[in-house]
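Worksheet: one structure, shown below.
A protein chain is absent from this complex, but the other protein chains hold their places.
Think of it as A and B in the order they're written, each chain with its own count starting at 1.
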Amino acid sequence: MSGFRVQNRGLIDRHKTLSFQFDGKSCTGHPGDTLASALLANGIKIMGRSFKYHRPRGVWGAWFDDSNAIFNISLGAIQLPNCPAATTYLEDGMQARSVNTFPSARFDIKGVLDWFSPFLPAGFYYKTFMRPNWHLFEPTIRKMAGLGKLDGNIIEEYQSDQIHQSCDLLIVGAGPAGLAAALSASQKGSSVVLVDDHDIAGGSSYQQQSNIENKPASLWIRDQIAAIAGNGGRILLSTTAYGIYDHNLVALIQDSGFGHAPRLWRMRAKRILIATGAIDRQITFANNDRPGIMSAVGALEFLGRYGVLVGKKIALLSNNSHTQNTANLLREAGAEVETFDTGDNSPVAIGGKKLRALNIDGKSHSCDVILASGGLTPVVHLWRHGGGRLEWNEAIQAFIPAQATTGMRAAGAANGIYELDEALADARAAALDQPSPKVQSAYQIKALLPDINSKKRQWIDFQHDVTVKDIELAARENYSSVEHLKRYTTLGMASDQGKTSNMAGLAVMASLQNRTISEVGTTTFRPPFVPVPFELYRGVKRQQLFNPPKRLALEAEHRNVGAAMGEYGGWLRPAWYGDDDPHNTIRKEVISARTHVAIIDASPLGKIEIMGPDAEKFINFVFYNTLTTLKPGKIRYALMLSERGIVYDDAVITRVDQNRFIISCSSSHVEGVNNALEGWRQDGNDPDRIFVHDTTQNWATITLSGPKAGELLSKLDMSIDLSPDAFPHMTFRQADFLSVPARISRVSFTGDPSYEISVPTLHASALWSAIAKAGKSVQAAFIGVEALSILRAEKGYIIVGKDTDGETMPHDIGFSQPRLRKESAFVGDRALHTHAANGQNRRQLVGLMVKGNECKIVTGAHLIDQSGSKPRSIGYVTSSYDSPTLAHPIALALLENGTARIGESVAVWNQGDIRQATIASACFYDKGGGLLNA
Amino acid sequence: MRDDRDKWAPAIGAERPAIKNTHLQLSVLKTQRQTLISGPYKKCLDICKLPRATSWPQTATGNNYAVRLRRDRILVIDGPSLDDGWHDDAGVSVSDMSSAYILVEIKGEAALDLLNRGADLNVDIASGSVVRSFRGFDVFIYRWQSETQFRMHFHHANLEAIWQLSQAFEKQIVEYNRR
Partner (left out) sequence: MTKTYSAFNIIKEAFKGHKGWSPAWRSPKPKAQYEVIIIGGGGHGLATAYYLAKNHGVKDIAIVEKGWLGSGNTGRNTTAIRSNYFYPESCALYDLSVRLYEKLSIELNYNVMFSQRGLMVVFHSEAEMEMAVRGMNAMMLGGTDARLLDANEVKQRAPLLNYRADARYPIHGAVIQERGGTARHDAVAWGYARAADALGVDIIQNCEVKDVIIEGGTMTGVETNLGPIRASRFGAAIAGHSSVLARMAGYQLPIHSYALQAFVSEPLKPVIDVLAFSSTYGAYISQSDKGGLVIGGGLDRVPSYGQKGNMPMQENVLSGIVEFAPALAKVKLMRHWAGIVDVTPDSSPLIGPSGVEGLYINCGWGTGGFKAIPAGGYLFAHLLATGSHHEISRPFDPSRFQSAQLIDEGAASGIAH
């Protein structure tokens, strides 16, 4: 194999040589090479195999328009699957392996599939593999499918940077048009961001060997860049604009090198200019998928950027007026070039793994490369993402940008303008949002009409092996809309998403249906323009920074006394304290709470203040229970319902004074309750008379619960009269703690006398210390959420969302009075009187007991009615514990018509096992409630 | 039973060393007072005796100022001591929030770079509110004293996470400047 590197061409750094391997073969290249260009320079033509028939494939295009050369690449410990060779820059030591081949692209054993191709037309799998069962065939099909292999390793530092940015004008593409536009706009004072997906700006200018505005191209480019930067414009290289989203948000992916996660720029642009250039359209002819058949523009790109001449004896097949220029450029670089017109001359590529000749009209012309130039196709994907329309331009035989939403323009080749000076003028006008000058184009192109009657196979989608015959078959079977065609044949669904195959496919469809390409239309262009790693969307949002829990101000104190931590309601809270067996520890915590006093950090509990002259009216409307009768200094338990009458949350509500209430809702519902309150506030009320402030995090709350709670509280010296008459259950006092305002609510979640002491969070530590110190003398114990869950269950106090579900209404959990009595309007009222709400078999909260020596019931077991032929669920167990206080298991459940069945037996079903339980009242501890008033 | 105590590094709280390097300084500030006032905007300003509440991209100055959270809500920094609750005479509601929000100062040439890694902040697009989403956390962000110095408020319960987030962003900025 002789090398195809030429002198005096290319932007590569010839001073440095890089070594790499491809399919086990050692090769060399230079910095600036892509894997594709380096392989071509090493004389390697076969770089992959097609997906279905495993036919040998060479590289087609020099950049994102190639869908054939896809490699798994390892570099050091890093392995990345599905790397496109034409857009992956070479690094020293890379080991590249063509995907889906064995043992290599050159000698793939599955190449035999091509012999069976007549039996494997488009969609063949829809017509067979049905009997006996798809499952028999699926494993084999799956193994044959897929491209690269995922190694399952995690690259530890692989983390994407993500930045929000904005600008006046985002220009996509730093070719001559984009550069000219960037300079014009930045000169006028616009903040400009210019992005280009190559590592060196200049776009297609390297394909030519000519001047730009009387300067050598590279000099012109350099001067533009300097001037743009001088005007404050930013240029991002190796950056691909891959999607446009609502309100002109453009997603940019900036490459950071192999194995390094790319950077995401979320660019908000006032205006967007698409200067993405154009790619060559493939030509449909017999055997047009052979290695060595390439895009003509691609060949010029390989030559201009990488100094690689793709062949020595080149056949250039073309339908347009760029032919001579292309041929001359290749000849200047040292190739023999013969040019051929498209037309009624039945081109056939001769050769298998190695291209030998191009037959035209039966006459053989020897060559080692066939360059196909079917005419330029503007790259309009982003235009479509942004909602811009396309129109078919008959003169240049291409879809070009037409109408757009405000703020988007196209310029240069992307706009169908291929002459340099016209493109520059177009770009400068677009940059300043002025109308583009009319263009007199010298570009001539003949319509490409595929020979749909050829007996030989002609390829449309190279990766998916979709041929003209497949499209004919699709048309014959009436998959005739362009989307059906695509999905049935899989044309354009490969990893290149049809960048080159779409136009060829549409032309065939049009011929078959006797319609124009314009009438056939295009499929939907979707982001991302090129595949982007999932990591791009992740960035810092990983591990601990993925939805992190809220942290308590007293966390250090908890850890100091050995707290085990757990996530509850979005907070990291003490689950229990100590290093002993958790079940024993929790048991002891419950017993301490019942016999002495428990200390609980209740800071996450909501504290939402409702203030204003209409506060009372408002809170009475939003909550189920009557609150107009709540006096200052008093506390009442209340339920918040949804409009459907479902219990959304429960809370204790404190009235501080005439115009001020504090809602202490569940810690897990604070945001939801706050939003609901704000929503209702703004709905039909005078907003200047009601205010909702979420002050939850301003206050730290420590709860003392147990027979000795009052005694412990008195030791804190807050000058409060703690006698039952002065400070009864469900009342509220304000006091001072060390000259800082404190509040004490006498409410209980455990069934024992309980005081919730709140101080501003900045003083939480001081309160905690005082309590811990004073607690020693009354054998106080710190208890965590697990113990608290048991204590409240013993008392039958619900946890909303655990002991209620999305159907539970207040009268299902024992609160029926407001539904029957409350006269003023409240949220959910109407829903409480529907047919369903009045149903006889509603699931109601009950308790469950088992026989003395039996183990506790499994939470989530269902209660069943066995009277029919099959067991029917009539409810389920919501909470279940071994009660340390009562020394037997207890459970709470929602059961159809449960409260009328107390005392009866019910069958409990768990994964097929059945046991019996007795229905009881939901309260097991201090049924009379006398303890609370002690 | 699952014990996550070792899964999360212990919370350090507000007394923590600043993030400091040549282009970025992030530190927790102590303020006297933070007061939330809701009501008609003018009345909110009247009760705390300030001429305006800073929005975006305006610059707050001094130790005593207010920032605008909503049409009808401001947060006053180091303002007068006011009772919590409804003020009938002034026509506003007040809640002391001095313990609720952590206040962080961010300065240095990379300050905006840090903020832009978390929030869609655009100095060219004015906003009547300083409320932002910073990588999913509700925060208030505004300029203070100069165009390149910023302050950020957020609930103290998010301090560990936002600090960790800022450290991660800072590392990314260093990496970005290096390449």
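Descriptive notes on the structure:
The rule we apply is simple: contacts are C-beta pairs under 8 Å (C-beta built on N, C-alpha and C of every residue); 3 or more make two chains touch, one makes a residue touch a chain.
Just so it is clear, the model here is predicted, and its values are computed rather than measured.
Of the candidate positions A:Arg142, A:Lys363 or A:Lys438, contact with the unshown chain belongs to A:Arg142. Among A:Ser480, A:Asn685, A:Ser765 or A:Thr918, only A:Ser480 touches the chain that is left out of the view. Set against the missing chain, the residues A:Gly152, A:Gly852 or A:Gly903 yield one that touches it, A:Gly152.
Although one chain is not displayed, chain B still touches it through residues 1-2, 7. Of the residues in chain A, those that touch the hidden partner chain are 51, 80-82, 100, 118-119, 121, 124-131, 134-135, 138, 141-143, 145-155, 158, 245-246, 249, 251, 261, 266, 469, 473, 476-481, 483-484, 487-488, 490, 495, 497, 524, 526-528, 531-539, 541-544, 546-547, 567, 642, 644, 646-648, 800-802, 804-808, 831, 834-837, 858-862, 864, 870-873, 876-877, 909-912.
Methods note: only the chains that are shown with their structure count from here on.
Mean C-alpha position of chain A lies 28 Å from that of chain B. Residues 159, 161-166, 168, 191, 256, 263, 266, 268, 540-541, 544-545, 547-553, 555-556, 559, 563-567, 571-572, 575-576, 582-583, 609, 611-613, 615, 656-657, 659-660, 687-688, 691, 693, 695-700, 760-763, 786 of chain A are the ones that touch chain B when the two sit in their complex. Residues of chain B that touch chain A in their complex: 1-5, 7-11, 13, 36, 38-40, 72, 84-86, 88, 91, 93, 95-101, 113, 116-117, 119-122, 124-125, 135-136, 155-161, 164-165, 168-169, 172, 175-176, 179.
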